[in-house]
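Yeah, one chain of the complex is gone here, protein chain that is, but the others are all in their spots.
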Amino acid sequence: MIQTRNLTKRYGSFTAVDTVNLNIPAGEIYGFLGPNGAGKTSTIMMLLGIVKPTAGEIRLFDEPYSSKRLDLRRRIGMVPEKHPVGMWTWMTAGEYLQMFAELFSLEEANRRIDHLLERVGLAEVKNKKFSEFSRGMLQKLSFVRALLHDPDILFLDEPISGLDPFGVKQIRDLILEENREGRTIFISSHILSEMEKVCQRVAIIFGGKLMAEDQMKSLLTTLAKDREIHVDLEELPAELIAKVKKLKFVQDAIGAEKTLIVKVPKTGDYRKELSKYLIDQNLVPLSIQEKSLSLEEAFVTITKENINLFAGIGGEK
Amino acid sequence: MNQRAHATSVLAKRRILETLISPGYYVAQTIGLVLAYLLVAGFVRAVDSSGFNYTLNQAYELIGRSLVGAFGATFVEKLFSEGPFLFTLYIAFLPVLLYLAVSSVFRFGLEKKVGALELLTYGPADGTSYFLAALIKDILMTAIYLVVLLLFLFIAGLLNNLILGPSFYYSLVILFFLSIAIYAYGIFASSLTDNSASAIAVFLGLILFFIIIMMGSFTVVSGYVRNLASVLAWIIKWISPLFYWDLALRFVEMGNWGMYFIGVALLLLLSVVVLFISHLTIKTRGVRA
Partner (left out) sequence: MKVLRISAALLLLLCAGVLFADVPVREEQFIYSILAFNGKDYAGTFARKDADTVYLVADVDNFLTVRNVFVYFWPITQDWKTDTSALNIPFEGTLELSGREAEAQMLGMIPYTYYNIRGEYELNWKVAKEAEAEAAWQHYQELMDAYWQSVSAYYEKRALYEKMLNELTVTITKLRDAGNDVTALIDTLKELKAPPEPQYPTEYIVPPVPIQKAFILNLPVGEYQIRFFTQDGKIMEGSERRIVVFEKRRAEAIGLEVIPGDKWTRPVESKTPSSVLYIDGSTDLYIRPFYQQEYNDLFYEKMRKNDAKGNPNLMKWVRIQQVPRARVEVTRQAAETRMVLEEPFYVEQAKGAALGYQIVPFDPEGKHKDREPSLQAFHIPVSKDQRVIRLRVQDKEGQYLPSSERQIRVITPSRIGIVSLILAACPLIAMIIVMVRRSRRYTS
């Protein structure tokens, strides 16, 4: 459905996107991950035909693509990160959507608008000025606008950025629903936790280069290298940490007040061994808990420091 | 219908509707009409047994002396030879012209910056259909205002036994086409820049530059100022809408109708060329800020 070959974009001497090769089949939810400034937006802009590539080729629907291909552009929908601030504030939601429906020369536009608004729960505010909409409502309205012309591909740029948890869930449900109807969805984000819940395959971009591309399950397995065991003790002797570090299965150990935190490999269960060791040291474990390294804690923002962790995943294609 | 034309028409309808439901346009019209009323009323009060004498009315005395000082007595004599309406037309037109031109430039820059223009281009619209829609809106709003102004002045004339002379009508037509050229330069300034402030600065700078060159070569001040302005004018004139405006008015004074319409056509041609350059610029620079 979406293919790029050696896609490149340079702004003067700065290379924003460097020979990116993508191959996204139809019906997939594809995640495009990377920190801010990695080249995600530039890539999307080229895929949308808004920005002209410096080099490389784009094919959509198995046809060469450029901004002049209106017939192909009509099969794409785009939800930007933010609705343009302060624009069209005089319009109601219905009028706003009507404008886009007219742009696409849709037949029975009103029926389509009503149906989509109903789906996202905005039917009652059709005649409300959308300048009065909340962030979540605006995002949903943006979705409706992007879906008006029934596109085959939906591009989403940071779709949940700035939303509250309820809004995040609504958008997530919408994405999954649209995918079930057969739409290919391309999501660009730096929030791995949400991507985990919806994406089937992800690519990681950093410094304009595609660092890795893999199925989501493989990616999670790679990321979740470490686990922690938290042991609450009556008291934490100073020499205990050094002793625990010497254990074979222990990668690292630290103390936090009366809690011993021990890092262990992600495979295997080492609670019994640790517990036995502590008892042998005449210590009484009050509680012992295993914590998998939370994806949100580690990867809520993919920083540049962490990017090397991904360098070995999947490899560049 | 061609896709760009369709997108232009859809966007133009929205821009027109937006202008018609916003207070700015009506306020600008009211300011223009009030200025017109003041100028016509002042003229009536400055008429005595021998004709129009600007010293009889304070406001007109100030205007008259300033114009005489800058452009000479002949200029003032010609300006008021058919009554107050020629001068009134230019002054009363300014508020609406400025409002439409500056607001469009501001809007273009703002929409580019916040991504509204980009949003439109996700669909079948592009930068060119966007600015053509704005242009159509400005042209229509200008035409509406000129009709309103014409009616207002006609009624004011009827009430006071004043008539709209031939120079007024020629100037009305040429003013309409002059405004199109000015809007075109506004679009050009917006296509060159990334935000409203820069766009307005470029646009106003360009227009002021054209005005200063025109006025400088027109002034009665002798010596260096006029000589410099004349040299600059000779270079700039080909891209200045004011040059073609002046050309058309000179021909109409001579009764040379063919050349008057050629002057109008050249003004239109200038607009088309500037719009075409804007189209190329926006195509090259893109719609993102």
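Each chain carries a letter (A and B) given by its place in the written order, and its residues are counted from 1.
In the analysis below, a residue touches a chain if its C-beta (ideal position, glycine included) is under 8 Å from a C-beta of that chain, and two chains touch if they have at least 3 such contacts.
In this text, all values refer to a predicted model and were calculated from it rather than measured experimentally.
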| item | value |
| --- | --- |
| Identified contact with the non-displayed chain, of B:L162, B:I207, B:I236 or B:V287 | B:L162 |
| Contact footprint on subunit B, counting only the chain that is left out | 20-21, 23, 25-27, 29-30, 33-34, 36-37, 40-41, 43-45, 47-52, 71-72, 74-75, 77-78, 81-83, 148, 152, 155-156, 159-163, 165-167, 217-222, 226, 230, 246, 253-254 |
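Just so it is clear, only the chains that are shown with their structure count from here on.
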| item | value |
| --- | --- |
| Rounded Å distance between subunit A and subunit B, as computed from the means of their C-alpha atoms | 51 |
| In the complex with subunit A, residue positions of subunit B that touch it | 3, 6-7, 10-11, 14, 18, 21-22, 110-111, 114-116, 118-126, 286-288 |
| Subunit B contact footprint on subunit A (complex, rising order) | 45, 48, 50-52, 67, 70, 73-74, 76-78, 80, 82-88, 90-91, 99-100, 102-105, 146, 149 |
